[in-house]
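One protein chain is absent from this view; the other protein chains keep their places.
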Amino acid sequence: MRHRMSQISAFWNARSRVQQWGLLVPVVVFLLWLPVLNPPLITTEPATDFPIALFNAAVLALIAIGLNVVIGQAGLLDLGYVGFFAIGAYTTALLSSPDSLLGVRYPWLVIVPIAMLVTMISGVILGTPTLRLRGDYLAIVTLGFGEIVRLLADNIDPLRGNRGFQNIARPEATYPDGSPVFSQTDVLGFYWLAVCLIVIVLMLMGNLERSRVGRAWIAVREDEDVAELTGVPTYRFKIWAFAIGAAVGGLSGALFAAQVGYVNNQRFDVATSILYLAAVVLGGSGNKVGVIVGAFLVSYIPDRFQFEPQYRFLVFGLALMVLMAFRPQGLLGMRQHLLTYGRQAYRRLFGAGAAVAPTGMTASTRAAGDLPEVKPDDHAGTSPRGGGE
Amino acid sequence: MIRRRLAAAGALVAAAALVLSGCANQGGGEQQGGGPQAAAPSQPTDAVLPAGNGQGRCAPGTSIGYAGTIAGQNAALGIAIVNAAQLAVDQHNQANPNCQVTLVRADTGGTPDTAVGPTTALINNPQVLGIVGLPFSGESRAVGPALNAAGLVNITPSATNPGLTQNGWTNFFRGLGNDAVQGPAIGRYIQERLGAQNVCVIKDDSDYGIGLAGQVTQTLGPAASCQADVKTNQREFSAIIGQVQQAQPQAIFYSGYYQEAAPLIQQLRDAGVQTTFVGPDGVKDEQYVVNAAGSADGTLLSCPCVPQEGFTDFTNAYQQAFGVPPQTYSAESYDVTTILLQGIDQGIADRAGLLNHVRNYNGQGLTKRFQWSPNGELANTPVWMYRVQGNQIVTDSQIG
Amino acid sequence: MTSGDTTSGEGLLESLEHMGAAERAEHDAEVSAAVAPGREIAVGQGETLLAVDALTVRFGGLTALDDVTFDVRRGEILGLIGPNGAGKTTCFNIMTGVYRPTSGDIRLEGRSLARMKRYRIIQAGVARTFQNIRLFGAMTALENVVVGTDARHRTSIPGALLRLPRHRREEREAVEKAMALLEFVGIAHRAADPATALPYGDQRRLEIARALATEPKLLCLDEPAAGFSAAEKDALSELILKIRDDGYTVALVEHDMRVVLGVTDRIVVLDFGRKIADGLPDEVRRDPAVVAAYLGGTVEDAEDQEP
């Protein structure tokens, strides 16, 4: 499988951007059409509605893309990401549910930017005191943050705890026959919306990745001290990573709240955060396509194979362990393209005819997913504190 | 020094409360006149049973659905319900060779987000004519609008939040009394029969616990003099015990489930708080008695469920089929499944027909008479008080 | 490590070998224009660039630097030498903000660096390499260098998200410049390789290129020759001189005396955290205090000691 993956990856990296888009468009169209096709072996019915299963997978994919910014790119271990998802969902609920004390009902499209802004701000609020902490402290603090968000939803009366908010706004649109495009049970519209959002977010994230922002994140992940000593304002970019990751989390929360139409404090617990983490790690932390695949597997497999829901989490835990033992970099290895004009630069370097060679060559080493050689001190985990001593 | 003297005085008051409550308890027992078993109703002679008259005819593949948790959180409750529904369907199919009904199970996981997909699958399955479920109020809220839009009749055997029938859904029926029935009954019981004028209401963080606590607090009025909150899965209650010790109530009402109630009562008793402890149906479970490790004796447990020990046929059949005695809400589930099966036997083959059947239904079940108001509440909802005695939950009296 | 010949500073781009002399000269001019834009060695040469003023650093009870004062002058290569534990790297760490001075000050063109944030120090114009090579392993060589150029970039997050014109201009220039720098240090042919896949010597060169990419006024090289063969050391010396000639000021911590004496314009000697000598290489090698510090032997003896 490793070989196959690397072949695919090499093939992909050898394509020009136009060719890549040419290949991607049919894939996206196929994905959009998938719930309509409802193919016999792939469908999750009769256990659960197939379009809803796909929609849930898409929401998880969106979450994974956002979490990937934090974990995969900036290397910040966030165990409380569900908190941002919850804030997005609750913002949507508060601004549109009749149960809300605010007493307003904004349209969903108006709420989405607000929800993203609110989660971004909460990301900054969480990040400001905590992002000066080293990795493992950050992990436990973010875990605490996720719990705090859940507990606040529980404890603060206007957030209605377990009672929740009903009748949350959905995007408003109707098919020619007058039936709503976006409804709770007929989620084709929601699914298409989710896929479109994923594509848009992917493009934007790709733009970020191929800029000083993405490079700063990777630099922080690789060696924070050196990043700073190379002129990267690490603290600021870590907060940006949190804020941007949070915004995507908020977006997915708003999407989720709209489809279900109901939000309460269930499902925003640590276990859910860890599920998100698993999606990212399973597919390949740092690889945007990888985390989408990971999210799809984490969401779809339990829906598809409901034979023994008893053993779902056992299988899940085993899968994580086995995967880490044999393929710690995830199904698809980590690889970012960090230069907007990198392709041109490499091609010019090796001449047009040799365009395939360098990418192919490097891709084979990278796409095999081999992480860079681990330095001994890295393994022990002690990141050297000082500069060069 | 002053504090110590106060504490001593507090102990006296607590002791007095204990004596008082003890008396009240005894009084209740005497009023019922006789052993606890005598209070439990036996199977009504006119109860409608799943078997019907054996003449049922329906199209092959005709199904009813169960939507609720099977493997998720709090699965035990869901399993007690789905088992009883299965029992009803099996008994029906055995007695009616020309009408073989399938029970389609949809595992909602018990949470709102996971409930939508499986429930939608039921909605999209044209052979499903009616649904038993959903067990919890939260998930019921989440999928209620969709079920209503589909015109799919939906009888819950256990969701007791009063708000569920206030949504204007025409397909939603409740197979038991809601918290607005149980709560005031408990409140009155505490005030009138226990004579408590100073009550601590402790609630958990569930929809159920909060809603019921609100009802009880309202009924108690100023007597509800202290309030405390616990969290699901909390196991250590020293702070709450401190609060109770400070308030020195004459009764404690715990609004929540047995998982937290058991350690709470045990730690209360360990701390020397002997105040009468009252719990709702969520606490009424054998596990409560076992887990309280001898501290549960004297606990009063209310339930909008009718004592099951009298329904020997049902209890035996359940025990035989699943190896365990029926649990809370099993009988309710059995009853509402029977009502759906009745409609199918009468030749109803579409959802609208079955919905109509339930809406106009008037018949005796094991647990009570079933006849619904237009918004889906039962007209007649008995509430019973049980009590823990000698490490057994025994029937005390009907309180509403 | 036998990569000495492939890493020598001569042009290594395959394509360059097919160039004519004229083309080549033109190309080199382009490269150095990109590498050292707008630098004029003549202007200001010899004036104080970095002033280390009565610098004292203590860690707990240990005094790493004790009242050290020296200057780095514009356009020179300053050697900073001394036995192990003399405080050389500590000195670098203070210059780049890794540690903060206990007392005393350090000023770049009159601005104090003592309390400046690290990345601000880089932007102010001090860049460094590391004794134990520290590259961004998940990046290609080219990307490593581009990270250095980012120190001078102004693109905002929205600018990057939406690919606004400034972002596109900066990106294009960054790649151009980074390629030029790779060529300058002689590893342009490895531009597309992961940094960690490079041979040891090339990794050192890559670190230098990354540091140069931040457009420093002062480049601090921390034992750049460690682990090098003789041929590699010669090539490195050549590179350091070339860097100086392109208008940079260089501070060099190095154990290898051949390299130090070969390239430095001036040497500061530290011993047990104190400055014991400061002068031209020839003066320093004859300084009795320095000789005494090096195990009582001569500096020539020390040359033979591999660190």
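All chains are identified by letter, namely A, B and C, in their written order; residue positions are counted from 1 within each chain.
Everything that follows uses one rule, which is that contacts are C-beta pairs under 8 Å (C-beta built on N, C-alpha and C of every residue); 3 or more make two chains touch, one makes a residue touch a chain.
Here is the rule we go by: contacts and distances are computed from a predicted model.
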{"item": "Chain excluded from display, named as in UniProt, from \"Amino acid/amide ABC transporter membrane protein 1 (HAAT family)\", \"Ribose transport system permease protein\", \"NADH-quinone oxidoreductase subunit M\" or \"Sarcosine oxidase subunit beta family protein\"", "value": "\"Amino acid/amide ABC transporter membrane protein 1 (HAAT family)\""}
{"item": "Chain not shown, its touching partners among those shown", "value": "A, B"}
{"item": "Chain not shown: contacting residue from B:136, B:173 or B:237", "value": "B:237"}
{"item": "Contact partner of the left-out chain, one of A:47, A:65, A:89 or A:141", "value": "A:141"}
{"item": "Chain not shown: contacting residue from B:270, B:313 or B:350", "value": "B:270"}
{"item": "Absent chain, residues of chain A that touch it", "value": "71, 77, 98-101, 129-130, 132-137, 139-141, 143-145, 147-148, 151-152, 154-158, 160, 163, 166, 270, 274, 277-278, 281, 285, 310-311, 313-314, 316-321, 323-325, 328-329, 371, 374, 376-382"}
{"item": "In chain B, positions touching the absent partner", "value": "3-4, 7, 75-76, 162-163, 165-167, 178, 180, 184, 201, 205, 211, 213-215, 217-219, 221-222, 224-231, 233-240, 242-243, 246, 259, 262-263, 266, 270, 287, 289-294, 391"}
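The rule is short, and it goes like this: only the chains that are shown with their structure count from here on.
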{"item": "Chains touching both chain A and chain B", "value": "none"}
{"item": "Where chain C touches two or more other chains, by residue", "value": "none"}
{"item": "Touching residues (chain side chain A, partner chain C) in the complex", "value": "204, 207-208, 210-216, 218-219, 221-223, 225-234, 240, 244, 286, 334, 336, 338-342, 344-346, 349-351, 358-359, 361-362, 365-366, 371-373, 386-389"}
{"item": "Parts of chain B lying in touch with chain A, wherever the complex brings them together", "value": "70-72, 104, 106-107, 111-114, 116-121, 123-125, 138, 141-143, 145-146, 149-150, 161, 163, 167, 205-208, 210-211, 229, 231"}
{"item": "Interfacial residue positions of chain C with respect to chain A in the complex", "value": "13, 15, 89-90, 92-93, 96-99, 117-119, 122-123, 127-128, 130-132, 134-140, 142-143, 146-148, 150-153, 155, 157, 160-163, 167-168, 170-172, 174-175, 179, 188-189, 191-197, 210-211, 214, 222"}
